[in-house]
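A protein chain is absent from this complex, but the other protein chains hold their places.
Just so it is clear, A, B, C and D label the chains in written order, and each chain counts residues from 1 on its own.
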Amino acid sequence: QTPTTVRVDGSSTVFPISEAVAEEFQRAQRGAVRVTVGTSGTGGGFARFCRGEIDITGASRPARAAELEACRAAGIRFIELPVAFDALTVAVHRDNTWARQLTVAQLRTIWEPAATGRITNWRQVDPSFPDQALTLFGPGTASGTFDYFTEAIMGRSGQSRTDFMASEDDNVIVMGVARDRGALGYFGMAYYLANQDRLRSVSVVPAAGGAAVAPTMDNVIAGTYQPLARPLFFYVSERALQRPEVRQFSEFFLNNGARLSREVGFVPLPAEAYTIAAGHLRDNRFGTRFAAGTPTIGVRIQEVMQREPR
Amino acid sequence: MKPTAPTEAKAVAQNLSFYYGNGAQALKSINLTLAMNCVTALIGPSGCGKSTFLRCFNRMHDLYPGNRYEGQIVINPDSINILSPEIDPIEVRMRISMVFQKPNPFPKSIYENVAYGLRVRGVRQRALIDDKVEEALRGAALWDEVKDRLHALAFNLSGGQQQRLCIARALATDPEILLFDEPTSALDPIATDSIENLIGQLKNKVTILIVTHNMHQAARVSDFTAFMHMGELVEFGATDVIFTTPKQKRTEDYITGRYG
Amino acid sequence: MKPTAPTEAKAVAQNLSFYYGNGAQALKSINLTLAMNCVTALIGPSGCGKSTFLRCFNRMHDLYPGNRYEGQIVINPDSINILSPEIDPIEVRMRISMVFQKPNPFPKSIYENVAYGLRVRGVRQRALIDDKVEEALRGAALWDEVKDRLHALAFNLSGGQQQRLCIARALATDPEILLFDEPTSALDPIATDSIENLIGQLKNKVTILIVTHNMHQAARVSDFTAFMHMGELVEFGATDVIFTTPKQKRTEDYITGRYG
Amino acid sequence: MSIAPQELQAVRSMIAAHKRWDHIFALSALLAMLFCVLVLLALIVSMVADGYHRITLDFFTSFPSRHPDRSGILSAWVGSILVISVTVLSAVPIGVAAGIYLEVYAKRNWLMDLIEINITNLAGVPPIIYGLLALGLFVHMWGLGQSILTAGLTLALMILPVVIMNTREAIRSIPQSIHEAAYALGATKGQATLHHLLPYSKGGILTGVIIGTATAVGETAPLITIGALTFIAFLPPAPVTEVFPFISFAWIMDPFTVMPIQMFNWVSRPQPAFHELAAAAGVVLMLITLAMNALAIWLRYRYRKRIRW
């Protein structure tokens, strides 16, 4: 008898959770169900999801209008499950002693499209910084992290300078930052926590004159790590949910998500959020609670969960 | 020049010309008759076309693209032109066997080498093959030397033995004509001697055409000799006549070693 | 058998034996004297060791591992044993040149081919090289044919011209002995003729040892002839004597074509 | 012509000078070569040093995991074997058949010239281009997905020219006189091929197949192109089943991972523990590919030695 397969793909930010859930779920099922986990990035994952190639896609941002449209056109409905909170972390080399904190404005100076080929030295970011070449690493354009970061910092998703080293694989970004004294990069918190000995995180100052906030679990829970705290999601396809193993996987995730998220380095949602999500799953309440264009920046997840789906 | 018609004709080459794929004409309108159960020797300087002529008799040239025959070779008793395009070269080769310059046994056992011609002809009966192999090996004067190691690899034989094995291989299928292309040029004198004796015995059963660069060998083994030069047949006749009183100056020059 | 001591000895092989790397003994205790400014021909059936013997004279066998000489070859006037391990083979080759069976010019210009020996010897002066090249090409009877295209590729020459080029190449360094290994076997009769004439002229200046499989050639060009068989020197003497009244049965058999 | 002693002396010192250059050159060339061999050794040593303590039985019987010390290459080596089986089973018959056709049957004409040009050019096409072909053709047009079948076929395309060229080389190394001997006895081309050419060239053909397979085992780029970088912690269904017909091909459409991809995955993780795993996987992978190459080199050597035409 061929074991059944659950196909998960999508966000590389969510990947550590997906991987952990997949691993534990397969162990719990004693090999009766198999799970594949890809890392195509949020955008790549939605593309495959809306083509019906995969059952579940991880996302580090809510689905976009174009993606919702693609899914609708293909007749694919889904349930949106929140996974955890992430502190999108800006990281620098361990030896970087100057950039302990950066303002949103400074991040914009560094990353805005106009910076391409121009802002290449730390001194250009702040005159007090040393004369050190600035090298940048970041997620590829198929990444939700890229979309979220650009939206949060530049105000418009996808607006970014282009002369940085982009990779869909956050591990590559970590490695790049860890190796270069003048490097700066951004990625999900889990990747920072797994590599704390090789990187330093940068505290973010939301607005001029405000206090710098470090990307920590506590600050995320307290809602002060703004604007870079964000929710992560799973999107589960309706058609796939008709297969028991996909439903089992989703339920397994909702029951163990809090524990596993914490283990891999994300901030678990309040218990209430998982309960609401379990209700959506049980009642087959399809659709996204994030109307396209509605900001996700600075929202409380329980409130959004209660919204009417679209 | 017309050959004097000898005893009975086994094969007759008529106006035979041959062109290699590169366009070079290697044979120029050759007329030659092979006498039944006689040995005919082809002599001539290197590159004169001896091998080319010999290899027409089993359509060996068909293996390579672009080669072209003109004229015909008629074999008796059935008067068939073996160069005719309707005739499958494989049929021709089943009736006319060939022994090459360098011994070229297959890297198989002695037995399998001799049996191969039969296998190709679809013979399956083990007993029949056994008989034929023994007969052929005896015919090639090799039986006594190898009868205890028929299943040993043929490569382990000496050069002379290998060449006799190749003769046995050719004999096993009862060919009507046997072609030899300088069969002893890679062999030592003793092996050469045994092959020459063998040819003397074989001509009782089969018509033989032999190319040799050694005039003395031609004198020793053949009944008729043809002298070729630059693709032409210069002179043809009984061997003793050719070697004692050649009619052509070129033949005489060659035989007395003025060139070659 | 002892050779009758001829005029003046240029080189003397004494008890020369030779073993190939695979252990096979190719020469068996050969004693032979090369007369100064004479042509000595080596004849014998294929594989008897002619080339092996010849190639001892310029230590060509040293190029391949495992080969072994026994005995000595002493060259005059300085009475050096050129096979002695103390003597560098390169030194030997600088004094004794060789022409091969197949013309083997370097893929360079005609001029560079002839100049090569000088360059190897470290000669740099352009004028000197020019002179030597012309002299050597004249010596090889090739000057007139190539003087207008000295810088054309040597490969574009005909076979006979290429062989003469190789002779010129060997001559350019004023060798004391010139070795020829079947120098005409790859050539047509006309080219052969010109090489044979050339050898006749060269012997005024240089001692020549030539291997040939063509007895008529040996008779035509040489003063002395040595007949070898299975690695042994069977008979040695003045060419006219050897070809008319050989003392040994084997020599006679070979010369009259009883084998080979 | 006599040689004056001092002249001989000059010649001797010149020869000595020339020979000194000989030795200097030989030494530097030897060093150059040893450098390459040393790089190979350094590569092996550094990987073994990093990874050897990970190579335990568990390493081969565990699936990859987010916990480095629980990770293994079970799904990777099984995947490699299955993918390579598909590759060999598809490339070898076609490659050998094509080689035979070109050596034995083909007549010289424009079509054969075209085929030959194609084969030599295909041999020089970068592997990643085959990945693009597979992405466009197998994954999207034929809808085979990112399956074992797609991967196997992709690598098959890649090694096909190798198999064809080695087959031709092997057949060509049989002397013409053996071909002619067979035909002279009345053999047809089919018979000559079956009875002589194939048996005598099997060593060479095998060598080519092994070399091609070794390349395929270590190849990563074309598989990445078809999108095979996936977390796989399970095995495909077994090809042998308990119920009739006892053979199942369900595995062929399964998702997969292979050794080099697993290694690539671990290389690109930043934590040193995963680099150790990468090194361990690299050691295993190298052992496999180098052993196959060594086998091929040895086979070639042995066949060359055994058959002296």
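Simple rule for what comes next: a contact is a pair of C-beta atoms (placed from the backbone, for glycine too) under 8 Å apart; a residue touches a chain by one contact, two chains touch by 3 or more.
Note that contacts and distances are computed from a predicted model.
Asks: The complex lacks one chain in this depiction; which UniProt name from "Sodium ion-translocating decarboxylase subunit beta", "Nitrogen regulatory protein P-II", "NADH-ubiquinone oxidoreductase chain 4L" or "Phosphate transport system permease protein" does that chain carry?
Replies: Checked against "Sodium ion-translocating decarboxylase subunit beta", "Nitrogen regulatory protein P-II", "NADH-ubiquinone oxidoreductase chain 4L" or "Phosphate transport system permease protein": the hidden chain maps to "Phosphate transport system permease protein".
Asks: Tell me which residue among A:119, A:166, A:189 or A:276 touches the hidden chain in the full complex.
Replies: From the options A:119, A:166, A:189 or A:276, the contact with the absent chain belongs to A:166.
Asks: Hey, which chain D residues sit against the chain that's not shown?
Replies: The missing chain touches chain D at positions 15, 18-19, 21-22, 25-26, 28-30, 32-37, 39-40, 42-43, 46-47, 93-95, 97-98, 100-102, 105-106, 114-115, 118-122, 124-133, 135-137, 140, 157, 160-161, 164, 188-190, 214-215, 217-221, 224-227, 229, 260, 263-264, 267-268, 275, 278-279, 282, 285-286, 289-290, 292-294, 297.
Asks: By the contact criterion defined above, which parts of chain C meet the unshown chain? Give residue numbers in ascending order.
Replies: Residues of chain C in touch with the missing chain: 58, 60, 63, 65, 90-91, 93-94, 97-98, 100-102, 104-108, 116-117, 119-121, 155, 166, 169-170, 173.
Asks: Even though one chain is hidden, which residues of chain A still touch it in the full complex?
Replies: Where chain A meets the chain not shown: residues 9, 38-41, 43-45, 47-48, 51, 113, 135, 140-143, 158-160, 162-169, 172, 175-176, 178-180, 183.
Assume only the chains that are shown with their structure count from here on.
Asks: Counting only Cα atoms for the centres, state how far chain C is from chain D in Å.
Replies: 50
Asks: At what distance in angstrom does the C-alpha mean of chain C lie from that of chain B?
Replies: 36
Asks: Chain A to chain B: how many Å between their CA centres?
Replies: Computed from C-alpha means, the inter-chain centre distance equals 85 Å.
Asks: What are the residues of chain D that contact at least two other chains?
Replies: none
Asks: In the complex, go through chain B and note every residue touching chain C.
Replies: Going by the criterion above, the answer is residues 45, 47, 185, 188-189, 192-193, 214-217, 219, 256-260.
Asks: What residues on chain A touch chain D, complex-wise?
Replies: It comes out as residues 2-3, 5, 7, 9, 15-16, 18-20, 22-23, 26, 31, 34-40, 53, 169, 171-172, 174-175, 178, 191, 194-195, 198, 264.
Asks: Note which residues of chain B are touching chain D in the complex, please.
Replies: Touching chain D: residues 58, 60, 63, 65-66, 90-91, 93-94, 97-98, 100, 102, 104-107, 116-117, 119-121, 155, 166, 169-170, 173 of chain B.
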